[in-house]
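Complex shown without one protein chain; remaining protein chains in place.
Each chain gets a letter, A, B, C and D, in the order it is written, and its residues are counted from 1.
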Amino acid sequence: MALTICLSIAAVLFGIGLYGVISQTNLVMIMMGVELMLAAAMLNLVAFWRLLHPHTYALQLFVLVVMTVMALEAAVGFALATQRFRSRGSVEVEEAADLKENA
Amino acid sequence: MIALLLLAPLLAALLIIVLRRWPAALGLAGSLGALVGAAGLLWQVRHHPVVRFTWPGLPGLPYGLGATPFTALLAVIVAVVALLIFVYARGYMAHERGKVWFWASMSLFVAAMQLLVLSADWLLFVTGWELMGLASFLLIATWHWEEKARQGAVNAFLLTRFTDLGLYLGIVIILLQSGTSLMQAEPGPAIPLVGALALLLAVMGKSAQVPFQSWLAGAMAGPTPVSALLHSATMVAAGVVLLLRAYPLLPPASLPYIGAVGGATIVLTGFTALCSNDIKQLLAASTSSQLGFMLVALAAGFPGAAVSHLVAHAFMKSGLFLSAGLFQHQNESTLFARISGSGRTAPVALAGWALAGLALAGVPPLVGYWSKDAILAAGLGAGNPAWYFGVAAGGALLTALYIGRSLGLLWRGPARPAADAVGLGLMRAGLLGLVGFVVGGGFFLADVLRFVGYALPEAPAAQLTGLTAAALGLGLGWFLRAADVGTPVLRFVQDNYPIGGGFPALVGRPTLALAAACGRFDEYLHRQVLGLGGAVLALAGRGRRADTRLRQAAAGVGPATLALAARTRRADAGLAAAVQGLAGAFRRAGQLSRPVQSGLVHRELLWTVLGVLALVAALFVSLFRWF
Amino acid sequence: MTPLQLLFLGVFGLAAIWFGWRVFRTKSMVRSALSLLAAMVALGGMFLALDAEFLGVLQIMMMAGEMSIMAFFMMMYMMDPGGMSSMNMTHQQRPAAAVGIGAGVLVLALALLTPWPPAQALAPSATQQNHDLGIELMTRSMMIFETAGTSILVAMIAAVATALAYPQQPD
Amino acid sequence: MNTFPLLSLTVFLPLLGAALLLLLRPRGRRAAFAIGIGTAALTLLAAGLVWARGVPGGFAQLEELPWIPAIGAAYRLGVDGVSLPLVLLTAVLFLATLIYSANTSEQPASFVALMLLLETACLGAFLALDLLLFYVFFEVTLVGMYFIIAGWGHDNPKQAALTFFIYTLVGSLFLLLAILALYLGAAPHTFDMRALLAHPPLGGTAALLTFGALALAFAIKTPLFPFHTWLPTAHTAAPAAGSAILAGVLLKLGGYGFIRFGLQMTPDAFRQLAPYVLGLAVFSAIYGAFAALGQTDIKRMVAYTSVNHMGYVVFGVAAAALRPAGGPFGLDGAVLQMVSHGIVTGGLFLLIGALQDRTHTRDMGQLGGLAPAYPVLSGLFILASFASLGLPALAHFPAEFQIFLGGYQVAPVATALLLVGLIITTALYLRAIQRVFLGEQPAVLSPLGDLGARELWAIGPLVALIVLIGLYPEFLLGLIHATQRLIMAGHE
Partner (left out) sequence: MSSGGMDMKRDLLLVLPQIVLLLTAVGALVAEMLRRRRLGLAWTLGGLGAAGAAALRQLGADTTAFSGTFRVDALSHWSVLILAPAAGLCCLLARQELRGTPREGTVYSLLCFGTLGAALLAGTGDLMFLVLGLLINSLSGFALAAYSKTKAGTEGALKYFIYGTVTTAILIFGLTYWVGITGDTLLTSLARPDLPPLALAFGFVALITGLGYAASIFPFHFWTPDTFEGAPVSVAAYLSVVPKIGVFFALAQVGRSLPANGPVAWPLVLAGLAVASMTFGNLLALLQQNVVRLLAYSTIAQAGYFLLGVVGLPAGAGARRALIVFAAAYAAMNLGAFAVVLSTGKTLADFRGLGTRRVFAGAALTVFLFSLVGIPPLAGFAGKLLLFEATMAAGYTWLAVAAVLNSVLSLAVYLRVVAAMYFGGTGETSDMGPVSWAGQAVVVTCFLVTVLLMFVF
């Protein structure tokens, strides 16, 4: 029961995150979508640890790793956004379409 | 001796080509050498009936050269006739262009014929056979700046080469049956009928039998010595030599076919000769007809008769040609219309013609009388005398008729001044030599044949018939007119019965059309093959495009339109277009998949995620069997 | 699992979903960021309800920090941080929604169709957890742990290298 | 027994020459061709020494060095009666074409280096006894030929070269798959051709598929209808020397492959499918002849006759595969036919090159009456033509006659059909001779005159070989026959 609740909530969060990633025009908003997807992953991991394998601490460690990923990607993402803003004046991805074949 | 016999003319030919000077002298020397060799060979076989050398040719199929009394005799006859014609040609060609070409080819020709005569295995036989074809092609094309000569040469070689396929097939069958390429002294079992008929095809081509007689007429475009050489002891005789060689292997069932071909040829070409209005054409048709006699004799089961006529005919026909050449030289033409009556001013030529012609008609004691009698006797002795004898007697009558007619035409008509052509002396010398054999040869014919191992059939009824036919024919023929009446039937007979337009129309044009079609088809194929690559790739790219169905349709139409346009616009230069079409097809295939690669990150991301979902869904569906 | 825990789980879960949804439905990035923060905190609540005290607290604290940073950046890069003129920040809504729903349904089906083993009733105590996690970190997963540290170093270098403007070249 | 690695020397001498060229980078044409011709002559000498050492029948003069032991590949060279004639042919033709093209003024050093590279590749492919090594050499020939066509050709050479490259690469990649199938089928896995020849590894469907891949690869290379369409294009675009090598040597890789791979490594599959191969070969030969007759470009015409002649080769091999008893003649003939075709067609292409230098056209409609103007050129061309149409006493006859002998035993009707190709070939050559060389001499002639010393030195030996092979084929056939008997013995 508890597992089903947790996995379902994670699934919905993942779906929302994916929707956000695809529907948003702003880099920062896309990153938010990614955060949601990663959050869903963490929820999965915690639920699996608690309800299926409470003595395997690698699962908890994995949660920590996911948190690291979250934070680090956000950090580099913001740095990139800064640079992009500096060179282009916007972080809208629709405006990032200068590079394509001109053949 | 064999080496001398073969190498002398061959060396002469090579030297003429390399040195490019003294062609006539070298040619004559080579011919003389060949004669010496042939005589020596004859001397050799007098004591040792079989002389043979073999050396490795193909694996298990050695080459061999050898001589029997018969082949030695043939070699001598060829050498003699050739030498005399060479002498004649020295005068004939004194002022013509293309001497190097002519003399080299003549020498090569003689060498090839001697090789054919002396070959003791089938591979060398076919070598000589084909080399002779090559030499005849070159000889007929001596005056290749004339359209007629070019055409005649090509037709002659093409037609004979076509029938040579029969020789190949026949020899293949013989070799496979006997297991060796050497001609066996003790013949094995007879070959299948197919093989015999294949050989017969080759004979029909080479010996200008019906329906392949027309190349001979075309071959008259060459110089007259060439015609003399071709039509007497060599080229056309090769067919009969082949039959004589293969005779022990022929199944009895094949003989009627040979007889039928020979008989038909005697009659049909006899009429052609009778209707001819050109002296050389008359001789050409007559040659076919006379060779038909030999075939009939063979089919009747009397090779001796065939051999005798072969020998006699060599001298008679070359003599006739040489005298025809004299007429031609004096009048710059061979048409009866232009030379009629010139016999009175050219006594030597006329005498040569008359003697050789009478011999051909079967007037005793000339050599032709004996050989023709032998054939008539053979006809009587055949299993089906009504046909064999009848056709032979009819043929004899026809021969006498056209000889008589030609004599009449030459004698009567307007008197023409004798031209002082250069080289007439040598030409006359050659002619006289040959006529000498014609006159004297008859007395030795039976002995010679006995020497080479053949018997001459004799029958009083045959002699009587022959004499009657000769007298009747000559008498009637004298009064026949020049056949210039342009009736379609006569023209049809004159032109060697061109049914449906003859070979050029029946075979040549369809072949060329087929070839052109093949050429076009090949370009089409090339374009299709190239287009195929593009189409396959376009197809591969298609699966990925969900949103470009419309463009897909356009893409399907695109290459097709392109191909169509290229095909209709330029059939020839389609190649370049095709290659560009290939590049274009690639390019289009790539462009079609380009909407996927839009450069907009969110759209691409969508594609990616859709791809993932598709993968997951596919995997899930595939897993349902696991539940 | 006690019913109370289940209740908390459900409530926090619904809250997380609601706030997660709000992230992409506001016209203002600041509100989006705050919604995300709320969703993360709800998630932390779920961790707590699942007896993972350490992770729950860590989650709430980290997310609070991160979201405040995010809010700053938002104001830097947004043309309209307050969301006053109700500008549209979205595109390709329809396919995105389809994909999102599709993926959610797929994962949901997966979660429901997979035959999970029966749930464990009891969890180790919080101290036991911390102790065991520490042992894990220092033995088996030491290299992983160190690698995670390295990744932080790399991220710092990468972020700095990317974000800093070039100084004018002296030449 | 002498252990000097003569085969390796033969194979890599040209490569050494090419390396020398790249090192010295001679500016002038003379220096480049001096090196090239010298190297090719030395290679011919080495090949002659290989011959002199003796080839008893089976693989002789083996050389083996470890290469990639992990996968059972090694540097293995050896020679037998099938490969030696082709090696000699290669050495002769390269020498002749290098002499012939000694007037190439455009980047002569690169040209010579490429030709030498190509020679190494061809020799290596014939001498390799390791599948992998064979494949390596096989592919390098493509590269070399691509550059020669694209760099020194005419009439849009880039596209022709690309077509050639792509087309033949398709074939060679299928060859690669077949090689891998053979490799995987052998136990233990090995690329050693001798092991695979001794015990053909595959059976059943695998063998059929493998043979299919092999047949496709070599049918493109040979080429057989309908995979031949690259050939006329490539020939039209290639320079004379390139055409001579392409027709003279590269096509032989196809025939060689049919024997070495198809006949020897997948014999049962070949036997099973031989009727189809046979039929295709007959059709190809006849079709090639007809298509050649339909051409107006004399070079294209000769190119199509290659389709015809190589059809005979495949016919002979297929006859040998169909029934070993009928094989001896077929296989002997096929190998000899490859040599004959190489020399005759190589000579013809060089002659056409000489013709083109003088008249600047290859369209038979625009030519005529050249015999009096260029008697030597015309004479040699006529001789080579008659050789090509299979006149006895010239090179093609012994080979074709044996093929007919071998074919008649297994397929009389097909053989009779094949003879039709002979008469069409006759017709097309006669037509060409008549149109180009016979007739009234043209008013305007090139100042070049008749064949010069360079051209004579290149073409003369080829013509001499045409006559030699025609009159005394035993000097090659003895060699071929010994090996053929071994192959057939292992094949019963």
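Throughout what follows, a residue touches a chain if its C-beta (ideal position, glycine included) is under 8 Å from a C-beta of that chain, and two chains touch if they have at least 3 such contacts.
Quick caveat, the model's predicted, so the values are computed rather than measured.
Shown chains touched by the missing chain in the whole complex: A, B, C, D.
Of the listed positions D:Leu176, D:Leu208 or D:Leu445, the one in contact with the omitted chain in the full complex is D:Leu176. In the full complex, the hidden chain is touched by chain C at residues 107, 110, 113-116, 135, 139-144, 147-148, 150-151, 153-155, 157-159, 161-162, 166-167, 169.
Counting the whole complex, the residues of chain B in touch with the unshown chain are 537, 540-541, 544, 586-587, 589-591, 593-594, 597, 599, 601, 604-605, 607-612, 615-616, 619-620, 622-623, 626. Think of the hidden chain as still there; on chain D it touches residues 67-68, 70-71, 107, 132, 135-136, 139-140, 142-143, 147, 150-151, 157-158, 162, 165-166, 169-170, 173-174, 176-177, 180-181, 183-184.
The rule is short, and it goes like this: only the chains that are shown with their structure count from here on.
Distance between chain centres (mean CA atoms), chain A to chain B: 91 Å. With centres taken as mean Cα positions, chain C sits 97 Å from chain B. Distance from the chain A centre to the chain D centre is 64 Å, each centre being the mean of its Cα atoms.
For chain A, residues that reach two or more other chains under the stated contact definition are 18, 22, 25, 94. Residue positions 602, 606, 609 of chain B are each in touch with at least two other chains. Chain A makes touch with chain B in their complex at residues 18, 21-22, 25, 93-94, 96-101.
On the side of chain B, the complex with chain C involves touching residues 602-603, 606, 609-610, 613, 616-617, 620. Contact residues of chain C toward chain A in the complex are 1, 5-6, 9-10, 13-14, 16-17, 20-21, 23-24, 29, 32-33, 36, 39-40, 43, 46-47, 50-52, 54-55, 58-59, 62, 66, 69-70, 73-74, 76-78, 89-93, 95-97, 99-105, 107-108, 110-112, 116-117, 119-120, 122-124, 129, 132-133, 135-137, 140-141, 144-145, 148, 151-152, 154-156, 158-160, 162-163, 165.
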